[in-house]
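The following block contains the structure, expressed as structure tokens.
One protein chain is absent from this view; the other protein chains keep their places.
Entry: subunit A
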Amino acid sequence: MYNLIRVEFFKLRKNRSFWTLLFAISVLSLVYPMLYYFDHRSSGEPQFTGAQFLLTFISSNAYVIKFGVAVLAGFFISNEYSTGVMKTIASSGNTRGRLFAAKLIVFAVGAMAISLVFPIVSTVEVSLLSGFGQLPEGSSVLFLSRVLGLTLLYTAGYAAIGALFTVIFTDSGKTIGFSMIFFLMIDMALAAVGSKISFFATLYDYSIFKLVGDIGKPSIDSGDLPALLLVPLLTFVVVGMLGILVFRRKEIK
């Protein structure tokens, strides 16, 4: 297993799409606050502080996570089917379960790295321009670490879903396209079905798709915290196991 994880990290390090994504999101993360900065400066409005910017825009990071997971799933995992590399990997004398688990772990780490770019780069930039400021009253001192920690957890949950799609579609284009559509539409779909069938409403309330919006809440009730922590973890484990099951039965062409 150690070798499998090592080789996945080696491949991630050499993956141009991964670095391109990191670079592109870094540039956007630098440009986005600058637009507000110059806009506020010309209109005379008070500037965002780092803390205010983070609180206001952390929910937008969900789009970065979804986009990052979809693109990386396509170019990091699905691409191996089209290049034929998956044949070498699958015939290397390792169980399919281990192969998928190693891929999922490293893919999740790659997606996590992407997910941290926007909150960190933007917040640091805004703090440098206008100072970090104060977190709102009631926010815990651990707010920052909680936001970043939950971002990582939820990204892992999304990564598990993305990895499952790669095994199903085995094609970069299909994986990216379907993942994007799925991640963007699932909220609406679950909310719509949930309005008719209460089970789906509950399912949506306790899904990563809904709870990802709570990452940036200044304060979280102690009763809500277990769900906020457990849902992404369970998603990662359950969807990861589903991915292993599908991959074990998959014939590689």
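One rule holds for everything that comes next: contacts are C-beta pairs under 8 Å (C-beta built on N, C-alpha and C of every residue); 3 or more make two chains touch, one makes a residue touch a chain; residues count from 1.
Here is the rule we use: contacts and distances are computed from a predicted model.
Asker: Assign the chain not included in the display its UniProt protein name, restricting the answer to "ABC-2 type transport system ATP-binding protein", "NADH-quinone oxidoreductase subunit A", "Aspartyl/glutamyl-tRNA(Asn/Gln) amidotransferase subunit C" or "Aromatic ring-hydroxylating dioxygenase subunit alpha".
Answerer: Answer from the record: the omitted chain is "ABC-2 type transport system ATP-binding protein".
Asker: Which of these touches the unseen chain: A:88, A:202 or A:219?
Answerer: Touches the omitted chain: A:88.
Asker: Which parts of subunit A face the unshown chain closely enough to count as touching?
Answerer: Residues in contact with the chain left out: 3-4, 6-7, 10-11, 14-16, 83-95, 249, 251-253.
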